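Excluded from the complex is one protein chain; the other protein chains are retained at their positions.
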Amino acid sequence: MFFRENGQFKSTYRADQQLLPILQDRVFMAGLVAFAFLVVPFVASDYLFLSLVIPFLILTLAAIGLNLLVGYCGQISIGHAAFMGVGAYAAYNLVLRLPFLNFLVVLVLAGFVAAAVGMLFGIPSLRIKGLYLGVATLAAQFFLDWVFARVKWLTNYAPSASPPPVELFGWTVDTPVRKYLFLLSVLLVFTLLAKNLVRGHIGRAWMATRDMDVAAEVIGIRPIYAKLTAFGVSSFFCGVAGALWGFVHLGAWEPLAFDLNLSLSLLFMIIIGGMGSILGAYFGAAFFVVLPILLNRIPGMLGFEMSTATASHLEVMIFGVLIVLFLALEPHGLARLWAIGKQKLRLWPFPY
Amino acid sequence: MTSKIPVAILGAFLAAGLVAPLATGVSAPGFWFEVLLGGLMAGVLYSLVALGFVLIFKASGVFNFAQGSMVLFAALAVARLAERMPLWAALICAVAIMVVLAFVVERLVLRPLVNQDAVALLMATLGVTYFLDGFGQTIWGSDIYEINLGIKREPVMVLDNVFQGGVLINRDDVAATVVAVILVGALALFFQKTKTGRALRAVADDHQAAQSIGIPLNRIWVIVWSIAGVVAIVGGVIWGGKLGVQFSISQVALKALPVVILGGFTSVPGAIVGGLIIGVGEKMAEVFLGPPLVKALDLAGGGIENWFAYVLAMLFLFVRPEGLFGERRIDRV
Partner (left out) sequence: MDKHLKIGLALAALAAAGSLAGEAAYAQQAKEQFFPVLVYRTGPYAPNGVPFANGYVDYLKLVNARDGGINGVKIAFEECETGYATDRGVECYERLKGKGPTGATVFQPLSTGITFALTDKSFGDHIPLITAGYGRADSVDGTVFGWNFPLGGTYWDAADILIQHVGKKEGGVANLKGKKIALVYHDSPYGKEPIALLQERAKMYGYDLILLPVTHPGVEQKATWLQIRQNRPDYVFLWGWGVMNSTAIKEAVATGYPREKMYGVWWSGAEPDVTPAGEGAKGYNALVFLAPAGQGGVHKDIIKYVYDKGQGTGKKEEIGDVLYNRGLTAAMMAVEGVKRAQLKYGKKPLTGQQVRWGLENLAIDDAAIKRLGFTGFMSPIATSCVDHEGGSAAQVHTWDGTKWNVQPGVYHADQQVIKPMIRASAEKYAQEKKLSKRDCAKEAD
């Protein structure tokens, strides 16, 4: 009833190609962004910010990055946490050694370093594909983990990296609300960037490669160009996310913070959320951040007395079951569910 | 056939690396031999886990991330059951448990997810991993448990008349190798000689063709997962008997991944040869390549074996994208 698009005629290509062609979507999005910027900071508690919202924002950014590679370009990577690590350590060293740089510049530079490393480890994708490539990217994961732990220069000869608080134009990002606003802005910019990338020339090249690389080559897309840019851009996103994860979320970290589990989690987020969908990255990250904490607390909330060990065992078990369940029920992820919901809404209340 | 030359070059390179410590006099022959043996022993374990991977991938196209957790689960079952009953009875019970697990996985995971793409299946097995880790610890506990195979732990010194200082050998390593060889032999016989084994091979070659000649796919999956379960028991018992059973052994699965890419996802001999190459390669690299590298680059300690296997596997992939013994794929548009 409310979600009708009749009457909205597009008379220019420009209007037809906007990000959100339907008026209701535009209103909804604007409302959501306004809500996130203007309302959330006043209602959410510190706990909510620090343990749910902030990890959610950063992981979403990383998931968008991985989704560009896996969902749009069809190249599997099980090593993206390592590229996050590259971003984090690059940012740490930039801040440490060039303290006059603005943090935003540091973020972008860290992203570029991660992109370079990502492209380097993306080279095998030219020769191998599918799961073989997935396992090959594990080489990046383990090798980079090792580099973080072993090269003393990277952590300034200390056992772990612990950077100073982030400062922007004399504004210290230290309270939960400030962290939130900062991360939200970064995420918004990168979401727009990703959204525009995938519908442009480069995104179409990625998708053609994903759908069938041999055919893509035939129609004139160079696989080297498509695959390596996908690796580069996706590592750039992850590098920025990694720097934020280290600087804003953890505050001090060790190589284990970017281990294989995080890589698998990212992959898991985009699959639950929906491959090849920017929105899916949001859903997947939310699902991944909220669910374990929720599962961990449900017994207590319902008043069950349960030992900590049993509760956490139960948590991983239910988590495992839910993964399988979701894959079986909605293989295209939560984003697809969202699309179906929207489709139904158009006909509501008179479906035919 | 053009790929033969690079393979030969890589092989020669590896062989050179293998004998380099001896030739350059970095190592005493006795010690070199010990490292070789240690690598082979580690390789046997990797092979066993990789074997589980390969069997399942061949028959059902699933890249089974849960293989490590199956090893853990099986080892925990054996260790805890053996506290209450003789070892042989515990082993039989463990086999029963793994068969039940195979049924459950087939029913609740494989069947609903049939025809989905490989990454989704991979993630599903990750779900199984989470479940098994939690479930295993809930019912069996998270302490370190013992599997007492009745083998003395103290090493024996052999060949001290050949090499200076002799060569240390552990009895449990020898036993492990014997068991692994028997297992592989039994599996080979099963695949070649029995009707079920032939059906399995048919499924591995072509799902649709196998189905159309009346081979029940679902039953084959259960059988394959059960066999992978038995392989997991053997791996778990060998590992557990040596180092104790604890949650951490599920991590061995990670070491089996480079083995399967090196050997090829679908090749049983590949898993075994790959396991041995990786085992020997990483131990040799750690012991002989690590210290000079640390010194040259002023690193905080060695530990290159963590990634060496993966990098080795990646090099192999450049030369042969389908793995050492994998089937060549031809793309058609």
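All chains are identified by letter, namely A and B, in their written order; residue positions are counted from 1 within each chain.
Operating definition for what follows: a residue touches a chain if its C-beta (ideal position, glycine included) is under 8 Å from a C-beta of that chain, and two chains touch if they have at least 3 such contacts.
The model shown is predicted, which means the values in this text are computed figures rather than measured ones.
Among A:Val33, A:Val189 or A:Ala252, the one in contact with the hidden chain is A:Ala252. Among A:Ala91, A:Ala149 or A:Val324, the one in contact with the hidden chain is A:Ala149.
The missing chain lies against chain B, touching residues 27, 31, 34-35, 38, 41-42, 137, 142-146, 153-155, 168, 170, 242-244, 246-249, 251-252, 255, 282-283, 286-287, 290-291, 294, 300-303, 305-306. Residues 44-48, 50-52, 55, 96, 149, 156, 158-160, 162-165, 174, 249-254, 256-257, 290-291, 293-294, 296-298, 301, 307-309, 311-313, 329-330, 334, 337, 340-341 of chain A touch the missing chain (whole complex, contact as defined above).
The working rule: only the chains that are shown with their structure count from here on.
Centroids of chain A and chain B (each the mean of its C-alpha atoms) stand 33 Å apart. Those residues of chain B that touch chain A in the complex are listed here as 63, 108-109, 112-113, 116, 118-120, 122-124, 126-135, 137-138, 142, 254, 257-258, 260-261, 265, 297-301, 303-304, 306-307, 310-311, 313-314, 317-318, 321-323, 331-333.
Per the touch definition, chain A reaches chain B in the complex via residues 70, 76, 124, 127-128, 130-132, 134-136, 138-139, 142-143, 145-146, 149-152, 212-215, 218, 260, 264, 267-268, 271, 275, 309-310, 312-317, 319-324, 327-328, 331.
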